[in-house]
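Just one protein chain is left out here, and the rest sit where they should.
Just so it is clear, A and B label the chains in written order, and each chain counts residues from 1 on its own.
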Amino acid sequence: MQALAELKEQIRQALPDLDVVIGWQQGYDALHTSPLFIRSEEDIDKLVVNEFCVVNPATYLREMRGGKKVGLVLKGCDSRSVIQLLQEKLLKEEDLTIFGFGCNGVLNHTKLQARFGDIGFITSLENDGTNVTVEAGDKKETVPFTELCADKCLTCSYPNTLQCSHFAGEESAKQADSATDKALEDFEKLTMEERFTFWQDQMRRCIRCYACRNACPMCVCKDHCLANSREPKWLSEDVDVQNNFMFQLIHVMHLTGRCVECGECERACPMDIPIMLLRRKMAGIVRDVFAYNAGTNAEETPPLMCFKVEEPTIEERH
Amino acid sequence: MSGSTGLLTEGQDLRIVGFLCNWCSYGGADTAGVARFEQPTDLRVIRVPCSGRIDPLFIARALLSGADGVLVSGCHPRDCHYAEGNFYARRRFEMLKQFLSVTGIDPERFHYTWVSASEGQRWQDVVTSFTERIRKLGPATKMAGGTGYDEECLKEIAAAVSLGDQCPCHKEKA
Partner (left out) sequence: MACKFISHEDTNQWLEALAKDHVVFIPVDDGGSVTFRPYGEGRKPVLDRMPVRSPKEAVFPQNETLLTYKYDKDPEDPERTSVRIKETLPKERAVVFGARPCGTRGMTVFDSVFVNDRIRDPYYATRRENTLYVTLACHEVESTCFCHEVGSGPADTAGSDVLLTPVQGGYTAEAVTERGEKMLEASFFADGGDKCAEAEAVKKATREMLGEAHDFSNAPEALLAVFDDDEFWDDQAAACLSCGACTYLCPTCYCFNITDESTGTTGKRLRSWDTCMSFQYTLEGSGHNPRTTKGKRLKNRVNHKFAYFPDTYDQHLACCGCGRCIKSCPASIDIRSIVKAAQARSAQKESK
């Protein structure tokens, strides 16, 4: 792990000028990492970088506003959220120090769980980049990485941290396995009625814990979300399909042209509801209509914050 | 706004929500009314200051809460009373329009257009053709259900109708 050693060294050098550096540390078992907040020298050694570093550290930036000097260890996908936040002028560039590295993809716990019974039953896991060998109970199986990795990694075109102040190790040469999102493509083969029924069924198990919202790096309203507003009252306390789905639409609409597709909402969902289908669809529309890819260029203006008098890509509606 | 053609009486009542801007489209609808142009009556109009005021979530919420269709109309591009409200609105509406299909809500149930205050005739065309379209699509299916007992309730709703007070589901689903 050349990159990890370099990262630690870079953080060590930069730490005196920073209030905190956010990265990952080993979690409660071998399959989990949890966010690490480095405030002192001795914390640096806790840093880990592996295929379980799923949390997007940029999510914690909303709590760090107000002149704090923050360092972030970010994967390529995570760094897009920082660029988007900079673009929206919600952060100041001079307050941030970004430590980058080349990412080869992260694993998806839901997929592991689906394959091996339950995530808690897995006793060991080895990943060589192309194949993952998993032991669970008396089962031992080798599975291609692409079958167990996060969906976003399959279409990832930003494996290396963007706009970073420091870069550790070698750049990742990881290529997207496909240009289009297969899950969304398959979903769109369904008829309108089937899609409606699908969501009706999925939303039934939503518990409205708002993990999707709180894990979203772009949800900057923090404790003042529309969903909790009583006046006007957008959502009832009724945790039923209609209100649950309305919340999803609120999230999607508020992320139009802002969503960087980091997938944190879906990953955070304790009920494993495939809500990224909605976000990916919207991000795709934004790309089609405005040729805009959120979080890749801090100089651009988000498409819903500007307009053209003549919109060549929008069909005129009579 | 009333008339005497078959259009107004046949079939069941549809719930169509119209969001109209104060300066152009609301005026256009008024012009149509003053001129006594015949129009279907399924549309329930909500007047807003500008099409730029219409949060796409208004439309989403209406559709999820059981509206069969949502019609949005503002000033023609370049003619916005507030100069640029409808330019922003156009981008938002287009996003929603294209997005709806993934939710399983037929995008045809949502239409946005531009009608000026003098275009009474055009308003009549817009509202008539949109109502026709919704009538063809029929009433929208409502998302229903919850978890646990709620689900049991749904299952037994049909049986419960005959059972009356004896229904094991105490929850009254609207």
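Operating definition for what follows: a contact is a pair of C-beta atoms (placed from the backbone, for glycine too) under 8 Å apart; a residue touches a chain by one contact, two chains touch by 3 or more.
Everything numeric here is computed off the predicted structure, so don't read it as measured data.
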item: Residue of A:V239, A:C262, A:L278 or A:I314 in touch with the missing chain, whole complex considered; value: A:V239
item: Of A:A168, A:A268, A:A294 or A:I314, the one touching the omitted chain in the full complex; value: A:A268
item: Those residues of chain A which, in the complete complex, touch the missing chain; value: 27-29, 31-35, 37, 55, 59-60, 110, 113-114, 117-121, 137, 201-202, 204-205, 207-211, 213-215, 222-223, 228, 236-240, 264, 267-268, 270-274
item: Residue ranges of chain B at the interface with the undisplayed chain; value: 146-152, 155, 168-172, 174
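By our rule, only the chains that are shown with their structure count from here on.
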item: Geometric centre distance via CA averages, chain B-chain A, whole Å; value: 35
item: Complex interface listing, chain A residues touching chain B; value: 184, 187-188, 192-200, 203-205, 234, 238-242, 245-246, 249-250, 252-253, 256-257, 277-278, 281-282, 285-286, 289-290, 303-304, 307-309, 311, 314, 317-318
item: Chain A-touching residues of chain B, taken from the complex the two chains share; value: 55-57, 60-61, 64-65, 77-78, 84, 87-88, 90-96, 98-99, 101-106, 111-114, 141-147, 150-151
